[in-house]
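Selected chains only, in their assembly positions.
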């Protein structure tokens, strides 16, 4: 009976504005029962078509029913002694939303105008005295970039590790044995020596984790090596058991 | 301002891949040629007009535009067909209605929190905020002092560039609620509907479940 275009509404307020316009309703005097019925019909239609109904629409359905009920009850009185229209909040919300919906049309127009303009595209041939700075190739950054960078750094590592451990068949236990075996013949060894024949980055990382594990188990100790950025691994004498 | 700086200003704008503010042009010239050089942002502004007149005189396809509090060279709209055909920009999709709506709210109410945006739109706006953040049209501006200290959002320079605005104040103003009240759409209807009609309907409607059938 009603031709309602699906999925063209940005939200429940948008849908209500559609009903108001289509049925030439007075926004300041919304027939709540009628509009609730229309609203529910729309939701049922979505259900029939097996479309997901967003929570915001459901919330609005509840709100509409609440208003409907209040309309039939004695009116509440505000501090000035005036009757409170149960629809007032909804009307305000609709008007506020309408303002920005109109604005979005203007933005849309500005967008289409702006798309016709192209800024200068190629700067490679500009004569520059200063050497080109690699850093200037990158954009200005915001807090958002910072969070994204952090998430990326934190999330990529474990994923890679799980995947590659399987692939290379390296486990922390194996590497613990490997380290202990290496230390059987030598009192100490540095990390570079330990990782000497390791080609995959993951094997080195797993070995490093194994190393930390051994430190925690108090089986080995670490100390600074004379070389820059280097450390030595040495056996700890078993103190208990 | 010495006339010799006309071309220097032109070169600086021409070689900048982002809108360059008048203050940065002034600073660059003073840093290089001395603090005593007489040049002000309003000199720059006048120079832009002069330069654009020159481009007009040779019927050039580009102009200096005032965007995002700065100056940038851009093609004239009438060449959109050719330029768009070449560039990868053409494949870029336009913003959705939801994105535009949310941007309008943020642009006018910034800094604004997510709950405030959702109050106005009446819908959950997580996804759309993420999209706008990804597109660098909005950014996080800090935290609100209200309960829960939610994040505050605001528009970026990229937003100004995207919509061709020089300044956020160049945005068309949203209509006041009073104006919307005077809107023809609503005025025309206002008198048509009688008060008791509402109550009548409310009385007639006993089972909402029935409305289901009306759709079919």
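By letter and in written order, the chains are A and B; residue numbering begins at 1 in each of them.
By definition in this document, a contact is a pair of C-beta atoms (placed from the backbone, for glycine too) under 8 Å apart; a residue touches a chain by one contact, two chains touch by 3 or more.
Values in this document were obtained by computation on a predicted structure and should not be read as measured data.
Protein chain copy numbers for the full complex, given in the shown labels, come to A x1, B x2.
The rule is short, and it goes like this: only the chains that are shown with their structure count from here on.
Taking each chain's centre as the average of its CA atoms, chain A and chain B sit 24 Å apart. Taken in their complex, chain A has these residues touching chain B: 1-2, 10-14, 21, 24-34, 36-38, 40-41, 44-45, 48, 54-56, 60, 65, 68, 71-72, 93, 95-108, 110-121, 123, 126, 128, 139-140, 142-144. Every residue of chain B that touches chain A in the complex is listed here, in rising order: 14-15, 17, 62, 65, 72-77, 79-80, 83-84, 87, 89, 94-95, 97-98, 100-101, 103-105, 107-108, 119-124, 133, 136, 139-140, 156-157, 162-165, 172, 174-175, 177, 180-181, 185-186, 188-190, 192-193, 195, 197-199, 201-202, 204-205, 208, 211-212, 214-216.
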